[in-house]
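Got a structure for you, questions after.
One chain of protein is taken out of this complex; the other chains stay put.
Going by the order they are written in, the chains are A and B; count residues from 1 in each one.
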Amino acid sequence: MDIRIIKKLLEKYYEGETSLEEEAVLRDYFNNEDVPQELKKYQSQFVFYQREREIEYQNYDFALPKDREIHHTKKQLYWIPAAAAVILLIISIIFFLPQNPFSHKQSNMITVTDPDSTYRITEYALYAVSENLNKGLGKLDKLEYLQEGMNALNKININLSNKESN
Amino acid sequence: MLLIFDFFVFNTVEENEYISKIIPLQDKLYRFARRLLKNEEDAKDAVQEVIIKLWEKCSMIDSERNIEAFAMSVTKNYCIDKLRTRHIQLVPIKGIFPTQKSLNPDIMLEQKEEIEIVEQIIATLPAKQRAILQLRDVEGMEMNEIAKVMKMKPNNVKVNLSRARKKVKEKLEAYENGYKNY
Partner (left out) sequence: MKKQKIRILNTIVILIGLSLQLAYSADIDKIMNKYSGQDGFTVVNIPGSSLGYVFNEMNGSKERNKEDDKKIKEIAKDISGIKILTYSKEDGGKILPNAIYNELLAAVNTKEYSQLMNVSKKDEKVMMLVKKDANDKVSEFLMLTYEPDEVTLIQITGKLNLNDIKDLTQPKENKK
């Protein structure tokens, strides 16, 4: 690099008139080339600036401050639509399940409160279970009690529907 | 019940954007703060504080705005503030200056001494000039960018840059010539 060019650039430099490219030329020269004695006094400055460029912060434990009061007026609620979308998804999944907990076909379950029906039906149920238990254990062939229970149940049906129509 | 389930961690979209923009600036901010405050520990604290400040203000930054210039500007303001509240102007003294050049100079060693001197000379400059010198000669910012950060007119920046550079040169020469008072 021609020493005259360097000298010219240096003049501009100290007037604050060099461009970034020109400053790059100076920096490059003083950091990489053999500097003649008359220019040596300028070298340390450019070497210094170059060295400074390489200083790093070196504390990359980056955590956003959470325990301070942060005022975000505009953008902090973006996650609400996301959460709402997920909840809607869950609800729609529940609706499409075979056992839909929200469907309301009219329930016609008959609740028995009178003592007589209570007794009869309980008896029927217990006998039905008992027979089948024994059947499974090979002790009974006939289903007589089951049949009797069925009749009892039918009678109750008729009674109840009679009551309703009254 | 909710205390048990801390296994999901995620940032908001804006947090990630913010982090990805600010992290690359940390080095620059640190160097700038270090130049102004003349102290590495203080500079590290400054960066932390500035990052927090930037987060608080980040919703006010629109994407077109030059985040770097803004970040540097915040840093500058913070540091100038800190300087004002300091009771003692810190001038790091790293050793006794030799009164004359050694007779058998090893170039590297010589340069090393001089580099330290340069740093100390810059530390004696007023804060404004230190800042401009840093932004131009170390960070390579354009004149109008520096003007934005410093809130000065570009021409004013040029004048101060020139003054700062000249002063460094003069004081270095004074040292070279063996004067103690510089």
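The rule we apply is simple: contacts are C-beta pairs under 8 Å (C-beta built on N, C-alpha and C of every residue); 3 or more make two chains touch, one makes a residue touch a chain.
Fair warning: this is a prediction, and the values are worked out from it, not measured in the lab.
Although one chain is hidden here, its contacts on chain A can still be listed: residues 66, 70, 76, 79, 83, 86-87, 90, 93-94, 97-99, 101, 103, 105-116, 118-123, 125-137, 139-140, 145, 150, 153, 156-157.
Here, only the chains that are shown with their structure count from here on.
Annotation: 42 Å between the Cα-based centres of chain A and chain B. Contact residues of chain A toward chain B in the complex are 13-17, 20, 23, 41-45, 47-49, 51-53, 55-57, 59-60, 62, 64-65, 68, 70-76, 78-79. Considering their complex, residues 11-15, 18-19, 23, 26-27, 29-31, 34, 44, 47, 52, 55-56, 59, 111, 114-115, 117-119, 134, 136-140, 142, 158-159, 161-162, 165-166, 168-169, 172-173, 176 of chain B touch chain A.
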